[in-house]
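Everything below concerns the one structure shown next.
In this view, the complex is presented without one of its protein chains, the others remaining in place.
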Amino acid sequence: MKPIPKSEAPPLLAFGAHPDDIEFGCGGVIAKETRAGRAAHFVICSRGEAASHGTPAQRVIEANRSAALLGARLEFIELDGDAHLEVRTAHALKLAGIIRRVRPGIVLAPSLVENQHPDHPRLGQLVRDACRLARYGGIRELRRAPPHAIEQLFYYAVTPEAEPPGLTPVLIDVSAPEILKVWTVAMEAHATQAASRNYVELQLTRARLRGLRAGVGHAIALFPNDPLVLDSLAQTDRAARRF
Amino acid sequence: MKPIPKSEAPPLLAFGAHPDDIEFGCGGVIAKETRAGRAAHFVICSRGEAASHGTPAQRVIEANRSAALLGARLEFIELDGDAHLEVRTAHALKLAGIIRRVRPGIVLAPSLVENQHPDHPRLGQLVRDACRLARYGGIRELRRAPPHAIEQLFYYAVTPEAEPPGLTPVLIDVSAPEILKVWTVAMEAHATQAASRNYVELQLTRARLRGLRAGVGHAIALFPNDPLVLDSLAQTDRAARRF
Amino acid sequence: MKPIPKSEAPPLLAFGAHPDDIEFGCGGVIAKETRAGRAAHFVICSRGEAASHGTPAQRVIEANRSAALLGARLEFIELDGDAHLEVRTAHALKLAGIIRRVRPGIVLAPSLVENQHPDHPRLGQLVRDACRLARYGGIRELRRAPPHAIEQLFYYAVTPEAEPPGLTPVLIDVSAPEILKVWTVAMEAHATQAASRNYVELQLTRARLRGLRAGVGHAIALFPNDPLVLDSLAQTDRAARRF
Amino acid sequence: MKPIPKSEAPPLLAFGAHPDDIEFGCGGVIAKETRAGRAAHFVICSRGEAASHGTPAQRVIEANRSAALLGARLEFIELDGDAHLEVRTAHALKLAGIIRRVRPGIVLAPSLVENQHPDHPRLGQLVRDACRLARYGGIRELRRAPPHAIEQLFYYAVTPEAEPPGLTPVLIDVSAPEILKVWTVAMEAHATQAASRNYVELQLTRARLRGLRAGVGHAIALFPNDPLVLDSLAQTDRAARRF
Amino acid sequence: MKPIPKSEAPPLLAFGAHPDDIEFGCGGVIAKETRAGRAAHFVICSRGEAASHGTPAQRVIEANRSAALLGARLEFIELDGDAHLEVRTAHALKLAGIIRRVRPGIVLAPSLVENQHPDHPRLGQLVRDACRLARYGGIRELRRAPPHAIEQLFYYAVTPEAEPPGLTPVLIDVSAPEILKVWTVAMEAHATQAASRNYVELQLTRARLRGLRAGVGHAIALFPNDPLVLDSLAQTDRAARRF
Partner (left out) sequence: MKPIPKSEAPPLLAFGAHPDDIEFGCGGVIAKETRAGRAAHFVICSRGEAASHGTPAQRVIEANRSAALLGARLEFIELDGDAHLEVRTAHALKLAGIIRRVRPGIVLAPSLVENQHPDHPRLGQLVRDACRLARYGGIRELRRAPPHAIEQLFYYAVTPEAEPPGLTPVLIDVSAPEILKVWTVAMEAHATQAASRNYVELQLTRARLRGLRAGVGHAIALFPNDPLVLDSLAQTDRAARRF
């Protein structure tokens, strides 16, 4: 597989249930991809209005600042509201419409593990279904744009508990100091959330532990929804075990 | 990750319990890698002397012919003999010595699934342990060569039953006509085994089914022992679901 | 267990989300059962109106032709429409009402694996729940017909990805030439779907691979929702491993 | 599948690590099969010499009495001795030789679950491997008898902990009073073991619980090593859920 | 961990989908906790109006009598009605409101295993989500009471099929004669349900089997939603294997 020159690579599309989910779950990966020239587009499905801290207005400002730091465009959409998300076909179709509009190669969504914030696995399910619906030619609600098939759907895990035990992850090396720096700053941009819990430390500790295991500084795990198809084993020349 | 020019890529090292295991399990992958310029080295741990068909002498001739077709060097070693393999440290150390001598990047071994020919999962265990032992500096029996750390261990499945349910595979596209052709011919080189059962048809049917699922002609699944570490999502731009 | 003379056997009831799901997932089994004298009844829950190819009117014609070839009666029902199915109690009750009317022994439904067309696992869930609701005496909406307990619910997998990894399948031998023939023709009757993808080849390749593994020509896997209860081991005198 | 008249059915071959394992794990199934006319052959691989209660001489007498009650022939063999069993190829070959001599259809062995008496899963592994080795034509140590392919290997669980979580069982209905009676008496024949623990009560309670779940009086679960191959769904007309 | 004097221990809160679920699933545990001085509160989410036996009025009387026997307070709520429960955010919020009002330490809910009465796993999901929602400060519908974080959520299994295979249970010893007695009487209080099936025998057999395995008389398994946090291994000085 010859790597496509990044400027021509199809954009990356990441979905988050709350204004800070993408940053906390896989912000370092976003930073790395945008620094390498790939366009990134965020879709945030609530304004965090059920959280213990921060007003919706503050959350929107924080999310915009954070996305700018990561080099991503940002769009808010309304589904059922924070802590109220349900799995409805209408939602999946709305997300499929966005997929047809953005036409991404890679899609990122929160993992399907049930034992976490209920909005996370539900959004993961909706995105997974939306990736399929975006391909079907006969869906009335989607006629505005031509069908689109993405290349790969990866799940990110907002917390360690959300890592799906049945899927072998791929690890993205985010050790470069400028990547770690921008990721940290992007997480800290969600200042209302940092007040009460050690979210930033949790994520950096997690990435450090992944990195120590893989023989790099820090790493973030992504969980592929379907097996990767490779042209050559040259694409897999590094593995994740150093202890 | 910039692909290393193939001529400089470290060799691929594949282990087989019987003279035809590598060809039936992942011969198409070998053909693809050697055609792309990577050196391949086979280690065969018996002469098939317990099989229902073919003499050891015939099996050795067939294996040499088949390896030549695939562009691989071949070496036979003695462990406990066909259908007699046991998991012993002495065997793992012997394999670790070979790893230190060949100094491969990628290692291929039969999968660990127990419900198959008992030699297969035992060789898989021995290779997995050997990859580790090859790294430890203080092992007396291995002092002849400096420690060596491989990059990745992949398991291949000689039959569909041997595919490990708990590991997400990577799929290697082997659809190119010349690759399919050389793989088929290499399998047919094991003529004594083709007599009684439809082994060649089994493997081509299996690769065709994988290919149909992945939207390519034929594909072979390999199962990574450890998570892949990637520098960029550009390395994963294709996925395996087309239905 | 003395086999009940087939003419007295309770009918088989198969549910499909789309006009071709039953045929592609387990058409060979249907052919075998109807040829042996068992009545078969299909319930199709959409007209395929979201598919990329074929109009609903064409799909209905194809489905009727295909069911006739397989010797099954066919009934279309409306739930939420193609690609719009949701898990609602009202739907499960509707299916339970059909179960009370048809009074089947064996029920077939698409598998519960999530990573496939979203309508498939949702219909599978609805059918599973409906089999239970059909037994409860006090449900207001079901009073028209007396409660009915089915004997066994089997899941079929429309694609290989839909095969549930946690359930040991039973394999049905569909090697007889007249069975293979009628199954193939029934799949080909869905001509609008055959245009773009190799669906028929996918299913025959899959059944051939199962057959090669089991030492028969072709075989189809069904996945029991609950353990089978047997009177004697004489009912299990063949097993599925030949390699 | 027409049931073979029992007198012509190939014999059932059951392996036990200790003199009472077969009776406690699946004695009711044995009783049912022998009463239906199938020959049963027991191979016991130790004399229970490491147990807390009973001398080897007492255990042999008890085992013979119990086998007679169940209608089975009995043979003791020596492997490594009670509580000393190891997984060695020589043992698997010895068991394979017995398989070639007895030429069974169905084979029963203790389950592979590791967290039980260590002799149990090791014997299970040896029997599984022996079933394969018995089929291979070129094994020097087995030349005395022609190769033999069994029909199905089922695992029994000596205790509830030994039930393998990943295999869907088949349940054998052992509710008939004469079957329950002979099973109970056969377990009680191991009088030295009954002294200290409630083994008989454990097994009857377990079978009663299985029976209550399946809508019959008592049932015993067997775990197939490979998928069952069926000619018709008529063989599966009962299932195991009644609550 | 110094055990809190029971009278000061926060109450136990148990949810049931039907009037008898708590008693059949874990009544012995309730009896034990209330006898030790802990307050228990039951929330029953239907009146059993879809059952084959018993009128809603009878079921309410039975449930009240049974709760009184177990020493628990009882509250009925309306969600979608018996056999009609759906997973809706509005329901989870209603349950979260109850959690904020009762302010329990331990919460009990039916397990999430899908292959049982559909109301059970859905209520389990709703309770799990409610435990989380009860903690979030910004949820409009919950403003009446301050946020509350429970200590642990345990699942109970109404039938053996409902025991979740992926969670290691903790076993509660309910062997004391007065505990067994009150549990039995509380189950028998649901006289309308005892008529048709052996529910009481099923549960006592199940607890006896658990007890036999653990070396006690009778035991009930609970399945923790999250790992237990212990101060000392002294809290874990007994384990569950006696055979």
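All chains are identified by letter, namely A, B, C, D and E, in their written order; residue positions are counted from 1 within each chain.
The rule we apply is simple: a residue touches a chain if its C-beta (ideal position, glycine included) is under 8 Å from a C-beta of that chain, and two chains touch if they have at least 3 such contacts.
Note that the structure is a prediction, hence the values are computed from the model and not measured.
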item	value
Omitted chain's touching partners, listed by label	A, B, D, E
Touching the absent chain when the full complex is considered, from D:H41, D:H117 or D:R213	D:H117
Absent-chain contact - pick from B:I30, B:A51 or B:A92	B:A92
Positions on chain E contacted by the hidden chain, ascending	1, 3-4, 6, 9, 12, 29, 32-33, 36, 38, 105-106, 151-154, 166-173, 214, 216, 219, 221-222, 224-241
Sites on chain D contacted by the missing partner chain, in the whole complex	48-53, 80, 82-86, 114-115, 117-118
Residues of chain A (touch criterion as defined above) contacting the omitted chain	115, 159-161, 165, 197-199, 201-202, 205-206, 208-209, 212-213, 241-243
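Throughout what follows, only the chains that are shown with their structure count from here on.
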item	value
Shared interface partners, meaning chains that touch chain B and chain D	C
Cα superposition angle of chain A on its copy chain C, in degrees to the nearest 5	120
Equivalent interface positions on chain D and chain E, same or different at half	same
Between chain A and chain E, centroid-to-centroid distance (C-alpha), Å	37
Centre-to-centre distance between chain D and chain A (centres being mean Cα positions), rounded to whole Å	52
Averaged-CA centre spacing for the pair chain C and chain B, given as whole angstrom	38
Touching two or more other chains - residues of chain C	115, 225-226, 241
